[in-house]
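As structure tokens, the structure follows; a few thoughts come after it.
With one protein chain removed, the remaining protein chains of the complex are shown where they sit.
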Amino acid sequence: MSEAAVIPQNTNAAWELPSRGIVGMACLITAESAIFLIFIVAYLYYLGKSLTGPTPREVLELPIFTSICLLSSSATVHMAVSALHQGKRSLCSLWLAATVLLGGIFLGGTALEWYHLITVDHLTLQTNLFGTTYYSLVGLHATHVTVGLLMLSLALFFSLKGSLSSKHTGRMEVLALYWHFVDAVWVVVFTVVYVVGR
Amino acid sequence: MLVLGITSAIFLVVGGLLVYVLLRYRHRANDVNAHQEPPQIYGSSQIELSWTVIPILIVVMLFLATARIIFATEDAPKPATALDVTVIGHQFWWEYRYPKQGIVTANELHVPVSDPKHPTPTYLTMSSADTNHSFWVPRLAGKVDVIPNRLNTLWIDPEAPGLYLGQCAQYCGTQHALMLLRVYADTPEQFAAWVAHQQQPAVEDPSVAEGRAVFQHTACISCHTVAGTVATGTFGPDLTHLASRDTIASGAVPNTPANLHAFIDNPANFKPGCLMPAMHLNQHDLDAVTAYLSTLK
Partner (left out) sequence: MATQAPATAIIPQTAPRRLVLDVLHDWVTTVDHKKIGLMYIGYALIFLLIAGFEAILIRIQLAVPNNHFVSPQVFNQLFTMHGTTMVFFVGMPILFGFGNYLIPLMIGARDMAFPRLNAFSFWISAFGGLLLYFSYLGGSGLYGAGSAPDVGWWAYAPLTARVFSPGHSSDYWTISILLSGVGTIGTSLNIVATAICMRCRGMTLNRMPLLVWIYIVMSSLVFVTISPLTAAQIMLMLDRYAGSHFFDTQAGGSAVLWMHFFWIFGHPEVYVLVLPAFAFANEIIPVFSRKAIFGYPAMVAASVGIGFISLSVWAHHMFTIGMTSGANTFFVLATMAISVPTGIKIFNWLATLWGGKIHFTASMMFAIAFLFQFMVAGLTGIMLAVAPFDWQLSGSYFIVAHFHYVLVGAIVFMIFSAFYYWVPKMTGRMLNEKLGKWHFWLFLIGFHLTFDFMHIPGVLGMPRRIYTYEADRGWMLLNMIVSSGAFFQAVATLLFVYNMVWSYFKGPVAGPDPWDAWTLEWSTPSPPPAYNFVVTPTVESRRPLWDLKHPDDPDSHYE
């Protein structure tokens, strides 16, 4: 055949497929969950196996306040997406700012906790198996929080500048999905490290 | 045999069908219907169901047979007459300790043959001092890995006396290839004699006093043990009865004075990458030490 085939067109029926951004983010979340899972498995596997040094029970305290802040930030980012969907730009900025603030408090709290662990309890990555698995797991999560905060700050910047409108709702949803994932991971990490592990 | 039978049968049936199909249904240009497409068949529930169910049944059968063997081998009860040997894998040699007999040796493992009516198997408790290794003597047993910070058990019960060869089967570094295994299955008399001999401290032959002095004043003693002397190093093989062994460098070369000489001069002559450094002895000292070690029967 020298001429390529001709495919008939039928433009009557509706043809709607899922959003690329959401599917893509879901895939990324799957991959990241698998990475976290491996660090969690390492943490659980090595519980009680450290040869020396401080144990979880001796040095860990439940980070209730910072956890509440982080988990509330899921609600605030959801409110930001709703506001944007309704075209209420300044309300969106407000909720985004709240999210960034709450996330920032969480990170600050983690930093304080680590400062205390290192200077007072003398627990570092190198101390023992607990130190190795604790800092790497919580640190991996904190890194994801940091990346999320950077993205949220960027969104906040655009929102304040007036560049966001309701047609960007889809992309905000994708970012919010990532943030919900980060919070869900914290629920698991919190349970494994601060509840089960102690 | 069951496994081989099943896989051969599948190979013949499926392979045969494939050959048949290729011959029978090949496109022939002179065929009357050459330009027509053949009838399009999209599937058949019955056929597909049958070739799902039959493999499942084969798998179940094979699995049950396999499970039985696994449990029988791994969980076999240990008889009271079993010999205990501790195996420690090193880069690139094998250390053997017989705790109840008070023996420490290297590279050549002696075990008693096992009479099926009154079994005397050897239970090897194994771990590694450095990286992963694996103990594999094919004619005696499957392999079991030798892993640091972990104890693994392997039992062997050779029924025929003789020498069984094997080698390390888990890549452990540069000289993995020459970390050979030599297992001597001895008759009860031979074994008893060997044990008694190994329990003796090192031979003190006055004619090699000079060599012994060189040995004891050089770094040799920081890695090697010669029982009854100041040499108590444990990084390298125990040399107390070195001259009673058939090979050196864990099976790499026969144990002759010439080979020993060349090895001590520079281990890379036979085993480049092994962890013993070239000792840089002058010829005179080298000859003396070789002569000394050759007396350690």
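Points worth noting:
Labels A and B are assigned to the chains in the order they are written; within every chain, residues are numbered from 1.
Here, contacts are C-beta pairs under 8 Å (C-beta built on N, C-alpha and C of every residue); 3 or more make two chains touch, one makes a residue touch a chain.
None of these values were measured; they are calculated from a predicted model.
Check A:Ser82, A:Thr132, A:Ser153 or A:Ser166 against the missing chain and you find that the one touching it is A:Thr132.
Of the listed positions B:Val144, B:Val203, B:Ile221 or B:Ala262, the one in contact with the omitted chain in the full complex is B:Val144.
The hidden chain makes contact, of the residues B:Val87, B:Ile156 or B:Ala169, with B:Ala169.
If you put the missing chain back, the residues of chain B touching it would be 3-4, 6-7, 10-11, 14-15, 17-18, 21-22, 25-27, 31, 34, 37-44, 47-48, 51-52, 55-56, 59, 62-63, 66-67, 69-71, 73-75, 91, 130-132, 134, 136, 138, 141-145, 147-150, 152-153, 165-178, 180, 272-273. Counting over the whole complex, chain A has residues 1-11, 13, 15, 17-20, 23-24, 27-28, 30-35, 37-39, 42, 45-46, 49-51, 125-126, 128-129, 131-133, 136 touching the chain that is not drawn.
Assume only the chains that are shown with their structure count from here on.
Between the Cα centres of chain A and chain B there is a gap of 49 Å.
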